[in-house]
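This is the structure I have questions about; it appears just below.
Of the protein chains in this complex, all but one are displayed in their positions.
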Amino acid sequence: MAHIVEDARRTATGPLVLHGLSVEGVNQCVHCGLCLASCPTFAELGTEMDSPRGRIFLIKALAEGRTALTDTTVQHLSLCLDCRACETVCPAGVPYGRLIEAAKAEIEHARPGSPARRLFRWLNFGLLLGRPWALRLAATALRLYQVSGLQALVRRSRLVRLLPGTLPAWEALLPSLPPRHERAPLPSYVMAEGARRARVALLTGCVQSVVFGAHNRATARVLAKNGCDVIVPEGQGCCGALNAHGGDHARALEMSRRTIETFEAARADAVIVNTSGCGAHMKGYGALLDGDPAWAERARRFAASVQDLSEFLAKAPLVPPLSPVALRVTYHDPCHVVHGQKIRKEPRQLLAQIPGLSVVDLVESDWCCGSAGIYNLTQPEMAGRLLERKIRHVLETGAEAVVTANPGCILQIQAGLRARGAEVQVLHLVELLDRAYGRPAERGP
Amino acid sequence: MATLTSGRKTALRRELEAIVGPGGVLSDPDELLVYESDGLTLFRALADFVVFPTSAEHVAAVVRLAGREGLPFVARGAGTGLSGGCLPAEGGLVISMMRMNRILEIDYENQLAVVEPGLVNLHLSWAVVPKGYYYAPDPSSQQACTLGGNIANNSGGPHTLKYGVTTNHVLGLEVVMPDGEIVWLGGRTRATPGYDLAGVFVGSEGTFGIATKIVVRILKKPQAVKTVLAVFDQVDHASAAVSAIIARGLVPAAVEMMDQLTIQAVEDAFGCGYPRDAAAALLVELDGLRVGMDAQTERIVQACRDAGAREVRTARDEAERALLWKGRKSAFGAFGRVSPAYMVMDGVIPRTKLPYVLRRVNEIVAAHGLRVGNVFHAGDGNLHPNILYDPRVPGAEARVVEAGAEIMKVCAEVGGSISGEHGIGLEKADFMPFIFSAADLAVMQRLKNAFNPTGLCNPGKVFPTKKSCVEVGPVAYTPHAIEAKGLAQRF
Partner (left out) sequence: MQDALLERLRAVIGPANVLTGVELSPYVVDGRTPEAAVFPGALEEVAAVIALCGQAEVPVVPWGGGTAASVGMPAARAGVVLGLRRLARLVEHEPGDLTVTVESGVTIAELQAALGNRGQWLSLDPADAERATLGGVLAANAAGPRRHLYGTARDLLIGVTVVTADAAVVKGGGKVVKNVAGYDLPKLFIGSYGTLGVIVEATLKLRPVPEAERLVALRFARLKDAAAAVRALLASDLIPNAVELLDPTAAAALGAGEAGGALGLAAGAVLVVGFDGLPEQVEWQCAELARLAAPHGGRDATPLSSAAWPRLAAAVRDAFPVATAVMSFDVVPAQVAELMEQGAGVARARGFQTAWAAHAGVGVVSAALVSDREPREPGPVCGVLSEWREMARAGGGHATLERAPLAVKSQVPVWDDPGAAGRVMQRIKAQLDPKRILNPGRFVAGI
């Protein structure tokens, strides 16, 4: 019995922090293990280092100094999707999302990786996401790549396989970008139709506005149909979610302050978000800026006003008339809607109001598709396994379309369906609502 | 046990990889770390390897290798156990069954399923529910715990009151014996020739071998279910209601009880609809035919009212019922919201002794300056006092352990048992003499010798470690013939 240590006392007694962020939440974990089966990476691998409980254990051990950021610990912590499915089932209320983000920040700080990786991170987090003009420029280049026939050539020639690192995964996920006029920014104000219900501000997002401008326009139209004056604050950029999930804590803070500032000026009743990661992240601004006396109160107030589109719309019956949409669909829950914001029934309630629509249940509908922010780019192998699993369940439903509510999921599931040669559409919930309000189907991205 | 040299370790890792493949062996200390505990963090022990077999042949080969090397080994499922039962107490190998999690066959006509041990309990019910069936044993950890683990611990759950525990639902097992032989115990029929080895294996806490295939019964879902919530202002009244229900000739599917501290913790967690100011709540479930259901429910309601319930209501729909159960099943974990650590005790008493024992539990815990939350299977008399403590406070753990031992003694004194479903494992090995004599333990030891003569299969569990413990007991001890010959040893 030499190995038995009848002592669970911590080796450190000070506050537990990683990269300056509190991870005291690890002490809420009672090691019950109820999270295990809900974790996609644990389900795939069966190894407890790749389960929420195991990662909490590692985070705790790191914070206590029982272990260090070795290749092994980095590998297991990096493999976390941050899908937060574990939070939904955790009876002890462990704030897992915050813990893993702290761990990822520590990893980025302590082990920034190769110069190429650092350049890549700077391009993304520093340049593209922070500056709408840079993102638009990149989009033009991408559009050129696609319409010139170069993409087709690359894919056909299998040249793509020669790309280094995770670039092939990048290539497979490239959205086919709509032409420039469809990428144009929204007007800054869209007036309510009929009885006025609320004044809302719309987050157009960074990637979203470029790749899925159509969703934003549909969102504005559907909100207007439902009595909302829609403000689209100018100068809004990225909310910082991708940075936070990627461990770029400093820029994430900066972006959150700018976002709050921009939206406060709109003086709206609610801030409406149609992308899951942004909504979940912005609802967490209060916790994020808690340590900043100048911003804490503003952040809390702002966070309380953030609502997912489905959450907002489901508060009242949809304003009629809705015309039939004859389609058999299934609904995929984006992680940061269902787990990050605990919104499960609302999207389904909205779908149920569309006449003619038939909705079939998706097995493991609240299971991550592998997109997870930029996870499909950094961990292509696991992302691929989860996508495979998702596509299998989608095809089992026999649905003509998968409905979801997040651009990352849409791109990922589209890529998976494309690879299988399946003729199943992937739609944002708002697109279906927009159709039911009489809008002809837009050319999909 | 001597520590393996690094050269030996490298060689063994290579051999293990040759059996289960390169991705199937862990030996990095950072990875072994997360396997140092199960759901009970009071005990920690590090393995030399964690191995991930995907077939019975893998398991057999790993076990034979362990035998050759004299290395102890222990099977692990999801690690949700609460007695340290799957800990590598003496180093060696942890054999994780998590990659053997398939449903191999579902035979509706004969109402059975053949599954691998790593299958999550609830996933079996999910698989058969479209055809109107389910797997009855429903431990509170059923969303994560595995059937292999359920076999080891003979797991129960709220619905055991009417449907029995795991052993009542297992027909047969394919087992890798501690010497590496693959043997079927039981089968697909209700009985097989000879001793009921499947029955003996279930609940043997992983000390008799490793199950690699499991044949379980699946049951038709009952036509109707009614869930009644009874709210009490006094714990004694709730305890009395339990016996009153039974005395009226009713056998509910489940009778669960939660006290105020527990109610508040689960309300914080999920907002399930339990009144926060109640001293205790009973969750009573009836299932069966639609005909007569209302009449039976009325009797339950009346029994609770007569016992002094301030409010009795029936769940209106499946959603409300599911929410009430979610609160009950998440109760252990929810204590994480009110305390940085807790130790869940598991004892059984005759249900008529409930009022007395609950009072004693509260007294004992208070005397040690601690708090306790009670959530348990009242219908079975299966108590789960959760002793809350802060591990950062010096001496707190020792007081918890003392209080726990005193509670176990009370259970034993009233004719009960020291474990209803969590098992003995490491935690309660030294409590065994509370309820078993030296002669009782000797027979258990001989039974173990028949399955596990080298003792390498999950050593250090179930039996008391203090040799003195077996010297007390009502029966005079004389050495058994096989002991005299040196073939066996009493522990």
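Every chain is named by a letter (A and B) in the order it is written, and numbering of its residues begins at 1.
FYI, a residue touches a chain if its C-beta (ideal position, glycine included) is under 8 Å from a C-beta of that chain, and two chains touch if they have at least 3 such contacts.
As the structure is a computational prediction, the values presented were derived from the model and not from experiment.
Though it is not drawn, the left-out chain touches B in the full complex.
Considering the whole complex, the residue from B:Asp259, B:Asp380 or B:Glu397 that touches the absent chain is B:Asp380. Checked against the full complex, the candidates B:Pro130, B:Gly194 or B:Pro394 give a single residue touching the omitted chain, namely B:Gly194.
Note that of B:Phe332, B:Tyr389 or B:Phe436, the residue touching the chain absent from this view is B:Phe436.
Screening B:Gly156, B:Gly206, B:Gly336 or B:Pro391 for touch with the missing chain picks out B:Gly156. Against the chain not displayed here, chain B makes contact via residues 107-112, 153-154, 156, 160-161, 164-165, 167-168, 177, 181-185, 187-197, 199-200, 202-204, 220, 222-223, 243, 246-247, 249-251, 288-292, 295-296, 348-352, 377, 380-382, 415-424, 428, 432, 435-437, 439-444, 446-451, 453, 462, 475, 478, 480-482, 488.
FYI, only the chains that are shown with their structure count from here on.
Chain A meets chain B in the complex at residues 1-10, 13, 27-38, 46-49, 51, 53-54, 57-58, 61, 66-67, 70, 72-73, 76, 89-94. For chain B in complex with chain A, the touching residues are 1, 26, 28-31, 33-35, 37-46, 50, 52, 78-80, 87-91, 96, 98-99, 101, 118, 120, 122-123, 141, 143-145, 266, 268-270, 330-337, 340-342, 391-392, 397, 426, 460, 465.
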